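Have a look at this one before I ask anything.
Missing here is one protein chain; the remaining ones are kept as they sit in the complex.
Chain lettering (A and B) follows the sequence in which the chains are written, and residue indices restart at 1 in each chain.
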Amino acid sequence: MAVVYQKSKGLTDNELHYCPGCNHGIVHKLVAESLEELGLLDDAIGVCPVGCSVFAYNYFSCDMQEAAHGRAPAVATGIKRTHPTQPVFTYQGDGDLASIGAAEIVHAAMRGEKFTTIFINNAIYGMTGGQMAPTTLIGQKATTCPLGRTQEQAGMPIRVSELLSTLDGCVYAERVCVTDVANLNKAKKAIKKAFQLQMEGKGFTFVEVLSTCPTNWGMTPLKSIEWLKENMIPYYPLGVVKDTSAEVK
Amino acid sequence: MEKELWKGNEAIAEAAIRAGCDCFFGYPITPQSEVPEYLSLHMPQHGKIFVQAESEVAAINMVYGAAGSGMRAMTSSSSPGVSLKQEGITYLAGAELPAVIVNCMRGGPGLGTIQPAQGDYFQATRGGGNGDYRTVVLAPANIQEAVDFVQEAFDIADQYRNPVLVLADGLIGQMMEPIEWHDVSKRQLPAKDWAATGRKGRDHHNIINSLYIDPNECDDFNSHLAKKYQLIKENEVRWDTKDTEDAELLITAYGTPARIVLTALEQLRAAGIKAGLFRPISLWPFPEKPLHDLAGQSHIKAILDVEMSIDGQMIDDVRLSVEGQKPISYLGHAGGVIPTVEEMVEAGKKALKEAE
Partner (left out) sequence: MTAKVTFDRDRCKGCELCVSVCPKHIVAIDMESINRKGYHPAGVTDITLCIACASCAKICPDSIITVEKF
């Protein structure tokens, strides 16, 4: 008998607290599996954010540090600079990374800090009950833009992969999603590649995962997948946004 | 032992290196910029880490990350920058991480001035961050103490798994004094088996965290911290005195103003007033009992507190310690204006007169 698929050793046995259908659980698995398959679990140190995934330290089986809101890239800098041969990653949501942590992620990318950031973009603030995020789409409703986001009030949503790609220190940025198995496989490949490039010492690597938030979008998990495809992908195009890793020695 | 002439900030930086600091994360701000400048050159020379962070916020969080993974980490700043670090400091305390933070105080509030002041006593001892935590605070009065305290701070931080703040001021940062690089007492330190270093075969993963979302767990954790702080109170109180055995006027001061008080004592004594100095060195834990007992002596008639602060901040702790036993008056300036010997002598005489 052969095992075709079982839960990764990179995850603990703890039950995930996420809502039904939340993409966090899927992405946690992809990160865990990537680390396991690359043989990096035993050396890995992860940094989790403030947001729905604040408890990620209970779900990943590697050593973990909880960071203050938005500060994960600075925390990861402190870890990676002093542990340069070990894999270090941050796992952050759109409030953590693109709002309060905007300075930290930009400067980590600017400095080319050799850690990997997994960015969960679900266009809303989950943990605190559905407020507008920097990535909330025009017209999308959230509790702090109840009539729908407008450009006049809140500006246009931010495309983080493109923003970070303007920095030389960022050598790889790809945007993916996990709406179906084909996209999930691409997402896993991207995450694995990001870690591989980190271990080769290439520079800052970044994977943006468009994700659903069924609860705060007010939809079923399956409907939210449709919403993501119809609304998020046109504004946040999937694919490799930057890959200069081959040019780095 | 040979004395060497050193500028305060550079000596503080060198002290960190000698204490085995693994990494320094900082940001320029007057009057402490020479600390990161010195370390930007010397840390790499010693194979250690230096990063100029994008802000003081980022710097304290880099300290958190490095400390959480078992390293000796330090940052330095001045008052407005230390305000930015308050979140990071409470997170360090909540995650029980060792770290050394140096504050070269300058005038405030807000942007203030670049001149020395002592307006951050509350911030340091009452914790500008949220929650029931404490930082050990050591206040040097000269560069020798600054370099000794910075070196000891790393051991104190490691021993108790707590941030330690060395509260200096712009005077100490900027002036030059002769110092000795003597051995600082070393402590027996526990292994950092709690650190998030990567499992490397460990049978469980380590988590660095300050979130205890269950209220009972949070209460228990805070009780644990309270026990630790009690232990620190029992072991880490420091203070110094001069001419207090027969003093009728007791002057309380910390840091650089205390040095000026020494001159004021001479002048007061020459004018027939028996004056003495009580100088707290650990601001937290504050030397409550020694000050309380001294204030209770019958020869003490009046107390004068002197600080580089407009209304005083340490004076609150002086009042709490003295517990109404003797009258307390105050002399101070803010904004980088330093109380003079003449002002201290005048205020001392006035304090005694009013006590009669």
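In this text, a contact is a pair of C-beta atoms (placed from the backbone, for glycine too) under 8 Å apart; a residue touches a chain by one contact, two chains touch by 3 or more.
Since we're looking at a predicted model, the values are computed, not measured.
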item: Neighbouring shown chains of the undisplayed chain, as defined at the top; value: A
item: Residue of A:Ala2, A:Leu147 or A:Ala246 in touch with the missing chain, whole complex considered; value: A:Ala2
item: Contacting the left-out chain in the complete assembly, out of A:Cys22, A:Leu41, A:Val160 or A:Leu210; value: A:Cys22
item: From A:Leu197, A:Ile225 or A:Leu238, residue that would touch the chain that is not displayed; value: A:Ile225
item: On subunit A, residues whose C-beta touches the chain left out of the figure; value: 1-8, 11, 15-16, 18-26, 29, 178, 180-181, 184-185, 214, 220-222, 225
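Methods note: only the chains that are shown with their structure count from here on.
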item: Rounded Å distance, subunit A centre to subunit B centre (Cα mean); value: 39
item: Interface residues, subunit A side, partner subunit B - complex; value: 12, 41-45, 47, 54-55, 57-58, 60-68, 71, 74-79, 81-83, 86, 103-104, 106-107, 111
item: Footprint of subunit A on subunit B - complex, ascending; value: 22-23, 25, 49, 51, 53-55, 57-59, 61-69, 71, 73, 87-88, 91, 95, 196-201, 205-211
